[in-house]
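Not every chain is included here, but those present sit where they belong.
The chains carry the letters A and B, assigned in the order they are written, with residues numbered from 1 in each.
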Amino acid sequence: MDEPALRQLLDDVRQGALAPDDAVARLRRLPFADLGFARVDHHRALRQRTGEAVYGPGKTPEQCAGIVAELLVEPGGPVVLTRATVEQVASALDAAPGGVVTATGEHSLVAWRPAAERPGRVLLITAGTADLPVAAECQAVLEAYGFRPVLVADCGVAGVHRLLATVDDLVEADAVVVVAGMEGALASLVAGITPAPVVAVPTSAGYGAGLNGITALLAMHASCAAGITVVGIDNGFGAACALARMLL
Amino acid sequence: MDEPALRQLLDDVRQGALAPDDAVARLRRLPFADLGFARVDHHRALRQRTGEAVYGPGKTPEQCAGIVAELLVEPGGPVVLTRATVEQVASALDAAPGGVVTATGEHSLVAWRPAAERPGRVLLITAGTADLPVAAECQAVLEAYGFRPVLVADCGVAGVHRLLATVDDLVEADAVVVVAGMEGALASLVAGITPAPVVAVPTSAGYGAGLNGITALLAMHASCAAGITVVGIDNGFGAACALARMLL
């Protein structure tokens, strides 16, 4: 219910076309569909310009399928199912055929109704090969939203010339996502080179003192390079959404 | 042994109906049954008005069955077995038929001798679909104690209008349980709307920086909304007991 709709409603009341009690009821009615186990938010795409996402963990395959199907009922933007198990993917594709599946490590991501291609030079850099599943999640979501990110894998700082080979792309990018586990130092280095927004994704790659990504998360927040922003551990989806907020 | 019983005992001693040595022995006898592996507390229902609960993890199926059966020997209130495995459920139902089983995620809850329906408008709100198993545990225990909670699922703050649609119920509730993982922000929002007691249950839903529920627990404790109280992570049973203390 946006402001024009509200004015219309009040005009209707004024002109007697709508009883006050009915107006009160409608004012209280909000744009979501209550499935019992979920309140599907048909308003989000309007509010946030991107699309709808369903987070798999903790939901039954049937719940995933139901929410995806409900979201596709109304016309709109892309719909993605993230961190889905094999069973959730199967159930969702059964209810909503046509989704594109991307492997993201142990899980999969499914995207329906991808957006048309949009401009914007997006660079997606990983510190190591082990960070690729998180980058894949980010890439798939960015592509569903219409972006065509360039993936540059394995630029860890232990061989800094590998990153320097990408300096031109870094300098010209509209936005950069840095995906790095272990000590997460790549984010600081990249942010010192590019003037573009840098979204850092700490990953759980590494072991021992990496603390499943907490070390990288803390290190990215303690970075000596100004203006890095950080999303949650392994949250490739979140980084893609952050870029959508910036570039849309 | 409550105060009237004590007075009676002393009267008996005074009138010679009871020898002092016997009185000493009885004063030391306490209302529990020692099964060797457990001291079953027949006094708890009296002390706490609710009922008896057996916590499954760490107990063998036989121990679960034995404790449940012992609790049902004496007449009394509801008995629940929480966090039970398939084997524990089977063993307990074998020893004590008639229990009602509720799925609570990986485990189950079994309830015997449910209480009659009691008044009290109880609202049970979850932030996401993934929080439903914890809510189910809470709901099953509340129902065993005679309450009829209304479940409102998936009201996470990222779509605040979904919560606002429940404002009337929130304002009129006698007590509210908020079940939320991830950042746990729903508790603050709810407590800012309702004047009723708000019991917040942090859940382990979410990943990475959610730290298996610790983030939500800390956030609920650091809440800017006054008067929230918090129970342990995933502790739907505890929230139900807290409400029973308030409403009974």
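Just so we're on the same page, a contact is a pair of C-beta atoms (placed from the backbone, for glycine too) under 8 Å apart; a residue touches a chain by one contact, two chains touch by 3 or more.
Remember, predicted model here, so these are calculated numbers, not experimental data.
Enquirer: Given the 2 placed subunits, let me have the overall number of copies in this structure's complex.
Expert: 8
Everything below uses one rule, namely that only the chains that are shown with their structure count from here on.
Enquirer: Using only Cα atoms, superpose chain A on chain B and state the rotation angle in degrees, rounded to the nearest 5.
Expert: The rotation relating chain A to chain B comes to 90 degrees.
Enquirer: If you average the CA atoms of chain A and of chain B, how far apart do the two points sit, in angstrom?
Expert: Here the centre of chain B sits 37 Å away from the centre of chain A.
Enquirer: Mind pulling up the chain A residues that touch chain B in the complex?
Expert: Chain A reaches chain B through residues 28-32, 36-39, 41, 43-44, 55, 57-59, 63, 67, 83, 204, 213, 217, 232-235.
Enquirer: Can you check the complex and tell me which residues of chain B touch chain A?
Expert: 128-133, 153-155, 158-159, 161-162, 164-165, 205, 207-209
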